[in-house]
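To keep things clear, I will list the structure first and then write my remarks on it.
Note that one protein chain of the assembly has been removed; the remaining protein chains are unaltered in position.
Coming up: chain A.
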Amino acid sequence: MDNLFSLLLLPLISAIVLVFVRSDRAKWVALLLSLINLGLTVPFLLRFDPQAGVQFEQMWVWIERLNVNFHIGLDGISLPLVLLTNGLIPLIIATTDHTRFKGNFYALVLFMQLGLLLVFTALDAFSFYVGWEIALIPIYFICALWGTGDRVATNLKFFIYTFAGSILMLIGILYLYQQTPAGSFEWTAFAGLNLPETTQHWVFWAFFLAFAIKIPILPFHTWQPNTYVQAPAAGTMLLSGIMLKMGVFGLIRWLLPIAPLGVAEYGTLVMTLCVIGIVYASLIAFRQDDAKRLIAYSSIAHVGLISGGVFSLTVDGLQGAMIQMVNHGISVVGLFFVIDLIERRTGSRSLSELGGLASRTPKLAIAFLILVMGAVGLPLTNGFIGEFLLLKGLFGTAGYGLWYAVFGGLTLILGAVYMLRLYQKTMLGELPEQWFSVSDIKSTDVVILGILVVLVVVIGVLPNYLLELSEPAINNLLQQISFRTA
């Protein structure tokens, strides 16, 4: 049962099957297939040995004359993200409205899952790039076909922006390929390169821009708010819950080992950008009236902190980034789902129009409260562990660590301010007359939110299990980097 390839193959087959399912049942077929894939993930988790480095490797020659291999494997850095992907996709599918979406929608979701899984498991730069690009096509169609507002122009910008980033990365990959002694696209070969410092500087930018656009790090975030807001709820969840982790993962898996000197050179700059992004996005989030846009901006703040943790180059920072990627995925999917549920009931996302819904939808209100607590980072919720580690990492950064931590720490305060405002303006206060008849959520929605809420609390109380998965890999990575920069 440790055939990693089957994990990638199933979404592809599912996607092809779903193209031909045109009835209302498409959602249930998709849910079933994605649950099977989640089930297939469990054996990997059980048999995974954190100390053993890369495991479950599979390699086939893809293009012999170019030395391209199809090479996949799992290590402590990729496993949490594979789990996140395979865990969130069924939930995201479950949140969708089965009367609105047909088989082709779910086919796109599952095709995207293939791209995401390939990104997270690839150990060959060519495979990685292929996954990176093919994850973009389905999400583009999901957002543009089922979105609202000025979706065409927004998503064109999104597509072109991210494509521009990735083509730069392709140049970087081809350059590194030339540098490897035997002409190889293997991750180990790339990571083993000892490039001259000046070379590492521009290689850093070639990769960093691709990842920074995807994450997005300020000032490359301009595509993000509109794309998130105009996408259908499931699309927003895919984008924020999973896709932006591609960027952070890329930083950890590819950028840090390939260009450690570049990271050392520009680390301060990037950290500063991240910290500015945190404060900036938090302040904007506070001013939003549209609940979805508010969470979109809060997402920029959160990933700013996560990226900051990566560039802190400390164990705490990177570990915090790892666990916070999972946490952010869980809470942001939950939050967008809550907003979607409110919108389905009231037809509005505007904070100035909403209010007092807790009296009509008590179950939703409780779930929402716990999710908000998780996003704010209250102790005993998952967000606390992540943010604590990240801030500790930021503090430990060589150089201006104290300042990063001080300004990064504002995320806790500002986050509490805008998230509680969100909760207050929607759930508390006086219920406007037009929504007296709003009904509480259905039992299926209770189950989905229940799972998310349980995850928020369980990871918050017992974070060690997740942290132990990635710790050896992170330590190993940092050792390599400090060895190569010394």
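Annotations for the structure displayed:
Here is the rule we use: contacts are C-beta pairs under 8 Å (C-beta built on N, C-alpha and C of every residue); 3 or more make two chains touch, one makes a residue touch a chain; residues count from 1.
By definition in this document, contacts and distances are computed from a predicted model.
For the chain that does not appear here, its UniProt entry gives the protein name "NADH-quinone oxidoreductase subunit N", which is one of "Succinate dehydrogenase iron-sulfur subunit", "ABC transporter permease", "Acyl carrier protein" or "NADH-quinone oxidoreductase subunit N". Note that of A:L45, A:I134, A:A264 or A:I451, the residue touching the chain absent from this view is A:I134. Only one of A:V17, A:L35, A:L174 or A:L193 touches the chain withheld from this view, namely A:L174. Contact with the chain that does not appear here is found for just one residue of A:L66, A:L380 or A:V447, A:L66. One chain is missing from the display, and on chain A it is touched by residues 61-66, 126, 129-130, 133-134, 137, 141, 144-145, 151-152, 156, 159-160, 163-164, 167-168, 170-171, 174-175, 177-178.
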